[in-house]
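One chain of protein is taken out of this complex; the other chains stay put.
Right after this comes chain A.
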Amino acid sequence: MTKQQANWSPYDNNGGSCVAIAGADYCVIAADTRMSTGYNILTREYSKICKLADKCVMASSGFQADVKALQKQLAARHLIYQHQHNKQMSCPAMAQLLSNTLYYKRFFPYYSFNVLGGLDNEGKGCVFTYDAVGSYEKVGYSSQGSGSTLIMPFLDNQLKSPSPLLLPVQDAVTPLVEAEAVDLVKTVFASASERDIYTGDKLEIVVINADGIRREYMELRKD
């Protein structure tokens, strides 16, 4: 008598890639807009980016139904926070909340690979990167999703500081200027679209800085 196996899975992977880069006074968050299942494309115009608070934006790839549920949860919790504290949540606070929310479902996880980007209380850019169950770290840049194996090494090459042990102590945030960072993101996605079949169609870029939030789009390969 062999063990019974499920003949269906509660999860699906809708593909796509996300990237976030932190700067001295800005943060760039980007994701492609392709949603797929298996070898098929469901839509070319689906946004994986969600604004959680005034200075805090999340991009998530993975199973979009779980991503949507996660975004709604966080939005509701943020509303409660605003009622109680009369102000918006800061990015680091939201980062912790996201981690707790993910771990809450440790034994039936959200199939969602997230990067959180925004400005911290002092106006400096910050990026947090997560796994599916809430383990997170503050970093200077990160990528998640189907193209992350292609994107991450390239970002390391361009942005990685030599070693955190070196003196003088180097900031995690990149010395790049905002325009350079946006350019880098466009380059990175153009390259990822070449080799990753799940990444392409259109690139959505969100930039947060002291002036607020701005959105930009760029066409990517449709194949």
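The rule is short, and it goes like this: a contact is a pair of C-beta atoms (placed from the backbone, for glycine too) under 8 Å apart; a residue touches a chain by one contact, two chains touch by 3 or more; residues count from 1.
Convention: contacts and distances are computed from a predicted model.
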item	value
Omitted chain (choose from "Proteasome subunit alpha type", "Guanine nucleotide-binding protein subunit gamma", "Protein MIS12 homolog" or "Ubiquinone biosynthesis O-methyltransferase, mitochondrial") - UniProt protein name	"Proteasome subunit alpha type"
Per the touch definition above, residue among A:Q5, A:N40 or A:N86 touching the missing chain	A:N86
Where the missing chain touches chain A, by residue	72, 76, 79-80, 83, 86
